[in-house]
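A protein chain is absent from this complex, but the other protein chains hold their places.
Going in written order, the chains are labelled A, B and C, and every chain counts its residues from 1.
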């Protein structure tokens, strides 16, 4: 018997990826899926690659009553929308798995970086920050899960071994990252047009991208002290993928590249979705998978430690990690319904 | 207990895709994989997305003795190579699943289109042409399978409903198709360079592409008479995907679009990997899947029937179809280890 | 002294390309440029690559009075808009160069394919069809020019040598073409998103794309009899470029490939923008240029003549051809401000 789930916000790219992964999950089924402006459209029309899995499913206008009693409800909504509906859900459904930013960080961090007051701060404690490799026990024990953002997932997995061991200074960390265009979502905007984004590489969100606050929060928990990060996201001409190139300064001594790689391999030794590799990883090898590929370098010449992380922004950066967390809170095998093999070329 | 298989030619794109699909197959395991010039390299080095599934596997120089007793041996070799090694395999392994051109068509057709004499014509009868939707009983009964080419798969599935029913003339069929660059394989060539292929669309193989003969052969079997096809392949700036746009003339009467769509839906009514759709399909929705998306149109104004087929050239056009055939000859569920959901965007 | 011009509709891709080409024209200057919803924005904001050429120019809301007395006014507007404003312009400006569809074909053809009645049919005779290689004398003598569509330009230049010489049948011509995504313009639509269009190849406008009527009209003028064309456009994952693959049947006899190539070379022997090449041309070699690359094949096996044309849809398919026509009507060197060298890779 399968756990019954819903995807709230099934018309976008994250929602579509959830539907794709859930269709292959051996122990979950999608009982209900919603859309906002696309309500009434079929899954097959909005996601033509999913027609065979959802031949007849129509995306409905959200009716909270339809969610009551479901085992897990995935929220794939624009930031700010979850806090409107979560208060009505928390007692009615088994677990809320929120892919938005609303329940990821403490209220102060949220309000600083999102610039608005939080509408349901009293519920923040019922959500675990859903990065299993770093916070697995907390997730397994939690009622609900706030799935990390795409960039913070890559950056946190890159930096955690360094910060957990106090190997680098907590100030002056730089995260320079590039994302595929699906990271901008499916809403219409000039920047997202093929003719604009193709053959183009550019930065955006300089100095104040909202994921900065989330990165600092997650890394502070790992380091057990404040962490300051300068985050520069870029838009790369590819549909999926995030590569985060992270720079930090050694806290003391002179780390070596073999030593760093060994530390990373040990830190992630039992992680099914983490690969520590010798050569610089590329995003393509992670496409469609829940894997993160990492490498590290020590540069005594400039006094820098360099770590690079590659992931699929829609899978480990969103829907795959959501499913990984749902597996955890439901007591299933954490890898169920997920692959660590990328679709390449 | 899993069936034991080998991938002979595991370093190229088709071999890599076989390894990816076999890693997720619930009833098969890869006991052995080979490479030619890349022998000695690890699977993980050549296919970094597969590291987690094959952490220690090294591609070996082919040793036929190592294949003896295996349940299924997949050959993903350059055209012409299979006929050299199949004679030594046929009595020693359960089933040969050849992804090359050597055993697809009768000897005359082969020698005409490939311009060389066949080295093992006596074995041609032991191979079924591995297009399950059209030749399922023959495959299930066969010892060995010759998996169709990528273009012929798309074209045959597009044209078969028309030719099987005598709905179109067998002469003057045009197949105008575009393929992603992985169709050219992984060998180094100037045309395959990113800087050459990106932002470029061009035709190649004008008038005499070798897949023409294979299409004509497969379609003649369906039509039960000779079929003549003009095939024009194009190279499109994308890694995967084939779209075949096919033109034929009605044999009699004036077909209608609704009638054609209905005919196609009936013809493929029980096929798990075929979707007949109203709107023109795109290759992207099939990426990573074994699906083929088809639509059809009747144009009374010009006296033409138009059929369009979309597939992933490396899956339904190669490795996925090979696995589908292996499932058949081993008596497994035909869809085992395969998905019909595409990875998009 | 430079001719003074205006670009009406300067915010889209065609308008931007006009501005780019005009910035380099030795004998024209842009006195005025307009936009509709983007009025008030600077050229530099909408076309950041043109900042240095137009450091201070702002796109204005169209004020017809501002056009009075200009030597040439380029209209780069959505189809249907030109016929609204041309009646007020024809006596007030030197030459109207319209890049839309409104004045390309006779009123019957227009109304059949565009499905609306024409608002200024009495002015159709004052416009020449702006394909200089086929209708140079008419353009040079005309007051105004209707610049051909992107697909018709490629198809007409591919088919004209065959139809002019009566070499092929006028029925049963197929034009199977692929365009880069800029052909869809800059307006926001889901299909034009990077995440949708990348890695995707699909057909659209099946059987009834409006450019069909224009192709048939232009080819009928060349053939001096009715011509019937089935046109199938495709969307290719690249920003620019059109490749048209055209199929026709020999009218009599058995043409040969060398004979066809010779015929094409002779037909276009003095054309500065036409290259007849032996190998299949690609779109990339024409990028940014006004060139068209053509090849031809005769296939006695299937009784078909095949012609392929490559061009940049925004240059020879729009803004470049407009400038070529403006040069003609102004009595300038036809190649002024234009290049036949593509920007590749």
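In this text, contacts are C-beta pairs under 8 Å (C-beta built on N, C-alpha and C of every residue); 3 or more make two chains touch, one makes a residue touch a chain.
As the structure is a computational prediction, the values presented were derived from the model and not from experiment.
Trainee: Kindly state which of the options B:64, B:84, B:119 or B:189 is in contact with the chain not pictured.
Mentor: For the chain that is not drawn, the touching residue is B:189.
Trainee: Who touches the missing chain here, A:61, A:187 or A:202?
Mentor: A:202
Trainee: Kindly state which of the options C:49, C:78 or C:108 is in contact with the chain not pictured.
Mentor: Counting the whole complex, the residue in contact with the absent chain is C:49.
Trainee: Can you say which of A:48, A:132 or A:281 touches the chain missing from this structure?
Mentor: Among A:48, A:132 or A:281, only A:281 touches the chain that is not shown.
Trainee: Which one touches the absent chain: C:57, C:120, C:260 or C:291?
Mentor: C:291
Trainee: For subunit C, which positions touch the chain that isn't shown here?
Mentor: On the subunit C side, contact with the omitted chain comes from 13, 16, 20, 23-24, 47-53, 182, 198-199, 239-240, 272-273, 275, 277, 281-282, 284-289, 291, 293, 314, 339-345.
Trainee: Need a quick check: the contact residues on subunit B for the chain that isn't drawn.
Mentor: Contact residues on subunit B toward the absent chain are 13, 180-182, 184, 186, 188-190, 192-199, 237-239.
Trainee: Spell out the interface residues on subunit A facing the chain that's missing from view.
Mentor: Listed in rising order, the touching residues are 171-172, 174, 176, 178, 180, 195-196, 198-204, 206-207, 228-230, 232, 234, 236-241, 243, 245, 247, 280-284, 287, 297, 299, 301-304, 306, 308, 310, 345.
Basically, only the chains that are shown with their structure count from here on.
Trainee: Which pairing of chains accounts for the highest number of C-beta contacts?
Mentor: B-C
Trainee: Between subunit A and subunit B, what distance separates the C-alpha centroids? Give it in angstrom.
Mentor: Computed value for the inter-centroid distance: 36 Å.
Trainee: Could you please state the distance in Å, as a whole number, between where the Cα atoms of subunit B are centred and where those of subunit C are centred?
Mentor: It comes to 38 Å between the two C-alpha centres.
Trainee: Using mean CA coordinates as chain centres, what's the subunit A-subunit C distance in Å?
Mentor: Inter-chain centre distance comes to 45 Å.
Trainee: Of all residues in subunit B, which are in touch with two or more distinct other chains?
Mentor: Where subunit B meets two or more other chains at a single residue, that happens at 198-199, 239-240, 281-282, 284, 287, 345.
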